[in-house]
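Here it is: the structure, laid out below.
Every protein chain but one is kept in place in this view of the complex.
Labels A, B and C are assigned to the chains in the order they are written; within every chain, residues are numbered from 1.
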Amino acid sequence: MKKNKTDITKRKWFQITPGVVSEILPLLCVSAVLVPVFAISLPWPDQTKKYLFSSAILETGAQNLVSSLYLGYRAFDTLGETVVLLTAVTGAIMIIKSSVHTNNSYTFSQQNVPSKTRMLRTELLDTVTGKLGPVVLLFGFYVMLFGHLSPGGGFQGGVVIASAIVFLSLGSKSDGALVLTKPGVLLWIEAASFGAFLIAACAGMITGNGFFTNPFPSGFPAHAYIIFLNCAVGLKVGAGVSFLCIEMIQNKE
Amino acid sequence: MIERCLIFLLFLTGFHAIIVRKNVIKKVFGLGIINSAVVILFILEGSRSGNSAPIIQPGVQDVVDPIPQALMLTAVVIGVCLTALALTLVYRLYTHSLSLHIDEIRRKIHDTTH
Amino acid sequence: MIILILALIITLSFYALQSRDLLHGTIALSAASLLSALLYYILHAPDVAITEAAVGAGVSTVVFVWVIRATKRKDDS
Partner (left out) sequence: MIQHTDLIFAPALLPLIGAAAAFCAKSLRGKTSRYLEIAAGCTGLVLPFFALFLLYKSTLYGAVYKGVIGNWYNDVGISYRFDGISWLINFLGFIIALPAWIYAQSEKDTKTFTPLFLIQTAAVGAMAMCADIFNLFVCLEIMGIASYILVASSAKPGAFLASFSYLMISASAMVFFLFGVYGFYRLTGSLSYDSIALGLSLLPDNGGHAAVISLALITGAVVIRVAVMPLYGWLPDAHALAPHAVSAVLSGVLIKTPLFALSRVVDILPSGRAAGELMGYAGAVTAFLAAVISLSQSDVKRLLAYSSISHIGYIVCAWGAAVHAGTHTPEGRILMSAAFGHAVFHAAFKGLLFLSVGITADRTGNRDITALRGAVKFLYRNGEKIPVTFPAFCIGFFSICALPPFNGFLSKSSISLLLAGNWQNVFLIAAGVVTIAAFIRLARIYFPDKNVPSPTYTPLASSTSGSVYISQIFLSLICLCSGLFGPFLLHTFSRILSGGLREWPFSARSFYTIPGIIKIIFYSAAGFGLYTLSNTHSVNRVLYLIKERPRSFDGLFTAFGLGLAATAAWMLFR
């Protein structure tokens, strides 16, 4: 280790080695390619902005234009995004838990990693998180339900809900004291709300209005559809992220 | 203009880390950094198109273009998913080779499979 | 103001990549994430700001801390 260091200090700055070339060359190439994209100086195209400003409320019922795009005009991308999140959570948990074919000598020794999670579980933490959890949960639902009016929405609310659930699971003295923090329940909520999102996406097709449209344009106001999608996304994200975090916390015990 | 140069610098910092750093967690840091560089670029350039947040309220006239924001919302989430997945893979790699050095991981895995 | 925040973000990112202690790096990165959330708020993007704060500074920091605990805190290379 030390020898290497002295080697590096001895190396003259102008000395060209294959290592340096392989470090600098891609950087140079990439920067040369990216410069024209960074240097665009045309005026910002604003025809879509004007269109949205005049008709987004009428068409989607959301005052928050980002929400109207996120769950209205471009809801299909949001579906893709929730699928990515779902896949990542499932995959991460599978990889953490996978029993490994160990036919190698480098087996994992538990001694290397002192279990610090117990240190986390102080009386103070128990009380604070236990009391704070429900409040944060309420706030998460607020962010989720009012996403079409104010900043926030299903995803952001979902992450807040997830942190509330993690608080609750840290605060509960014995594991699984709350129904909401059981992995099975979280998994079920996640799958069900993903299903609900898909059903909402397909409902428009069954009533003949097309994919990702409000199924009953005359019966539902437009913002009801966005609120429903917000709830589905929020619950799904909340359940998924909290499931991942709880699994990670418990993994080291 | 200075802002764009800074974003470019941020991007190069991250990309350089992915290529040069040997520690796998640092490589994942680099991935997060280049992702945030592109997000900042979108939002910064998008903000030039108006002077208030894209929420329609009485009195608001000139909002910024909401499309870059909606796109970046998706990109941020996807970036974090990839980071989380990469880190679980790092964890698995560590349990096998007890190292975070990419060359050492490669060498140990090569040794055990041959 | 924007330039200042950007410069701070770059400094923090650079520190995160340079530091030998990965946990310090994670903290620096999550601070950079919070700063970029502030930047988004200034740039009229409150939705992205909330997401960045919740996800970049929250969830991803949790995952980083978890993996650093489960593996090694020092960067020997």
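One rule holds for everything that comes next: contacts are C-beta pairs under 8 Å (C-beta built on N, C-alpha and C of every residue); 3 or more make two chains touch, one makes a residue touch a chain.
Worth saying up front: this structure is predicted, and the values here are computed from it rather than measured.
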Interface partners of the hidden chain - shown chains only, full complex considered = A, B
Task = Among A:Pro134, A:Gly195 or A:Pro221, choose the residue that contacts the chain missing from this document, as touch is defined above.
result = A:Gly195
Task = In the full complex, which bits of chain B touch the chain not displayed? Write them out.
result = 15, 18-20, 24, 27, 31, 34-35, 37-38, 41-42, 45, 67-68, 71, 74-75, 78-79, 81-82, 85-86, 89-90, 92-93, 96-97, 102-103, 105-106, 109, 112-113
Note = For chain A, residues touching the missing partner are 22-23, 25-30, 32-34, 36-37, 39-40, 42, 44-48, 51-52, 55, 59, 69, 72-77, 79-81, 83-84, 86-88, 90-91, 94-95, 98-101, 104, 184, 187-188, 190-192, 194-195, 198, 201-202, 204-206, 208-213
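We adopt the following convention: only the chains that are shown with their structure count from here on.
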Message = On a C-alpha centroid basis, what's the spacing between chain A and chain C, in Å?
response = 16
Request  = Spell out, as numbers or ranges, the residues of chain B touching 2 or more other chains.
outcome  = 7, 46, 50, 53-55, 63-64, 69, 73, 77, 84, 88, 91
Task = Send over the residues of chain C in touch with two or more other chains.
result = 45-48, 51, 55, 59, 63, 66, 70-71, 76
Note = Per the touch rule, the chain B residues reaching chain A in their complex are 4, 7-8, 11-12, 15-16, 19-20, 41, 45-46, 48-50, 53-57, 63-67, 69-71, 73-74, 77-78, 81-82, 84-85, 88-89, 91-92, 95-98, 108, 112
Request  = Going by the contact rule at the top, pick out the chain C residues touching chain A in the complex.
outcome  = 45-51, 54-55, 58-59, 62-63, 66, 69-71, 76
Query = In the complex formed with chain C, which residues of chain B make contact?
reply = 2-3, 6-7, 9-10, 13-14, 17, 21-23, 25-26, 29-30, 32-33, 36, 39-40, 43-44, 46-47, 50-55, 63-64, 69, 72-73, 76-77, 80, 83-84, 87-88, 90-91, 94, 100-101
